[in-house]
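The other protein chains are all here in position, but one chain of the complex has been omitted.
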Amino acid sequence: MAGHVDHHHGAEGHHDSGHGPSFYVKIYAILMVLFIISVLGPEFGHRTVTLITAFGIAIVKAYMVAVNFMHIRQEKKYIAYIMFAMLGAVFLFYIAVSTDVQMTTGANWENHAAKSIIEENKDFEKHLEH
Amino acid sequence: MATSHAEHHDHHEMSFWEKYIFPLDHKVIGMQYLFTGILMGVLGAYFSYVFRMQLAFPGTEVPLFGLVTSAQYNSLITNHGTIMIFWFAMPILVAAFGNYLIPLMIGADDMVFPRINRLSYQIFFISVLVLIASFLVHNGGFGGAWTAYPPLSAKAEYNLTPWGSILWLVAVVLEFVAFLLGGINFITTLMNSRARGMKMNDIPIVCWMIVLASILFMASAGPLIAGAAMLLFDQTIGTGFFDPARGGDPILWQHLFWFFGHPEVYVVFLPAMGIVAEVITTFSRKKLFAYKVVLFTTFATGILSFFVWAHHQFIAGIDPRLANIFTVTTLLISIPIAEMLFVYIATLYGGAIELTTAMLFALGFLATFLIGGVTGVFLGASGADIYFHDTYFVLAHFHYTFVPIAVIAVFAGLYYWFPKMFGRFMNETLGKIHFWGTMIGFNGIFMPLFFTGAAGDHRRIFDYSNFPELAVSSLQNLRTLATICVVITILFQFVFFWNFFYSMFKGKVCTEKNPWKANTLEWFAASPPPHGNFPVMPEVYRGPYEFSTPGRELDYWPQNEKA
Partner (left out) sequence: MGHSTPIATTRSVTGMPTGRLAVWWVIGSEIVIFGGLLMCYLMLRLKYPHWALNSSHTNTFAGGVNTFVLLSSSLSIVLAHHYAEKKEELKAVGFIWATIFGGLCFLVIKGIEWTTEIQNGYTITSSLFWSFYYTAAGLHALHVIAGMILMGWISIDVMQKKNMHRVELIGIYWHFVDIVWIFLFPLLYIAK
């Protein structure tokens, strides 16, 4: 039914790329190891270690899922660019809005309500178990 | 050797329900959006008539409404704004024109996902019902302004419209979902389903604009959808997302709202510019002055539009350093837009101008949007905005941008594509009467409001007699003048409606496919196009604006003509 006018069969992504089940299971195993590290990391109680293991590994895991499971590398390049652009919008939102919402004081302003809440709770560390 | 569409189509007679109530055809869905949008526009215009009558003649009964209480006034202005943006401008400019034109102009037989297309209209229709329901519940419709700032919008004890506020918000969220779905259809269709030979630079500008608008909408709506969920919880179950006493922040809502709100104005601006591009090229018999420049400027505008939003919040209590940055970006964005207007004027220059009604409206768009645009410069400077914010100067500015976008450009589009849509011509004389009545009326409404705003008229005030320094006769005369012009402008729209609906059935028949001698593909489908659009799918050999090519006998060169 395809005349030369229409592009009926021009569009198969080649996602096999020789990736068999064993490949996916291998990726899964790596993800599991990373996951275990990310759960154990905060147990050390050290802030930098927590940040790196919990969030750093989250970024690595997300990257691995995107590349190996979603096959984003085999798509056209602009797909990744669109995703990054959306992420960019998210970070732009954070950068600008945090100056108002994350701060309790700035150039000529103070957020008294927030400050008093923080003040009320300043001894929270004592109640943190473990 | 081209494919006949008939081979792909089931040859069964569709019932009335299948054809018009649950259609899959993009043209019918486009018409559904068009007529729903028009109806909602009439409702929004009626609201503006009522509240302007209240302003001109405070405390008197408004004909066709009655006495306007302060609470009703707030509801009227809130829903006027909300309806005009979400249920009039967007459905017509993006969904109606987008649905109708895109497959035709790229030489396709439909959108890529007809069922999702239909679903998006159905969700949109439900949003209309929910919004109208909000007017009918106890204490009436939401009155906290279309910007819905908390705590007014969050607490029923403040807004006094417990159900109205919730239904309003739900209606807006449903509308967003409808447009996200629709947008995906438009974007994917334009990217993938173009006729053979149609390269990126051969795509008509209006198609680019509607798709770019859909992308802008998609990228900016996310935080507001999150914010709407948060506000809905604040309204219904008593969370404190925007309550400072519980650690929340009302400014957070403002940012969530305007992060979307500013790109939103470009979501409606771009399709309007697209329509005007099509009309002015056809009726000046000239190429678009600089296609690639227009395109790249549009990309730049789209990107920049994400960096200006807090100019709506200059005096809200944002960090002043942020205000500095947003002043710079806001003033910057006026440059690409001005440049696009110049390109359009350059397109007209030296052309063989045909002043059809569509062309008159397109020219009217350029003239009035220019005024809107330059007055925005005053508002973009944070220092000047300290005075102007929340005055009628702002209101006049955005009506001098929104009305050209949502009304004047839309009329240009309707008069232009009417023969294609309905196979008949609209009456040109009535069209010209409509044009002059609308233009003079519109300017008569909003020009005075620049002056009342500069004199200090606050926005969202129910009765100026409560403000001694504003309750002076010089200002009241201007307010009354504006109101009289509202009535005049509305009356002239009857000319349009008569012309539009009468011509649909009894207008002069348009026997040819291409009455305006244009180049784009929709003019090579029948008038009106059948299901499937083209019996033989077209192929494209050149750009969309090859008018007055030197050495050619005819002053136009259709995209699908072989040589």
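Letters A and B mark the chains in the order given here, with residues in each chain numbered from 1 onward.
Here, a contact is a pair of C-beta atoms (placed from the backbone, for glycine too) under 8 Å apart; a residue touches a chain by one contact, two chains touch by 3 or more.
Remember, predicted model here, so these are calculated numbers, not experimental data.
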Option touching the unshown chain, where B:Tyr100, B:Phe241 or B:Tyr416 are the choices: B:Phe241
Contact residue for the chain not shown (choose from B:Leu180, B:Ala300, B:Ile488 or B:Cys510): B:Leu180
Residues from chain B at the interface with the omitted partner, ascending: 3, 5, 8-10, 12, 14, 18, 22, 24, 103, 108-115, 180, 183-185, 187-189, 191-194, 198, 218-227, 229-230, 233, 237-241, 246-249, 252, 256, 259, 537
Absent chain, residues of chain A that touch it: 6-8, 10-13, 15-16, 19-21, 24-25, 27-28, 31-32, 35, 38-39, 42, 45, 47, 50, 54-55, 58, 61-62, 65-66, 69-70, 75-76, 79, 82-83, 85-87, 89-91, 93-94, 97-98, 101-104, 114, 117-118, 121-122, 124, 127-129
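Criterion: only the chains that are shown with their structure count from here on.
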Touch list for chain B against partner chain A, complex: 1-3, 7-8, 192, 195-196, 219-220, 222-223, 244-245, 247, 249, 251-252, 255, 259, 306-307, 310, 317-322, 537, 539
Complex contacts: residues of chain A adjacent to chain B: 1-7, 11, 85-86, 89-90, 92-93, 96-97, 99-101, 103, 106-109, 111, 113-114, 117
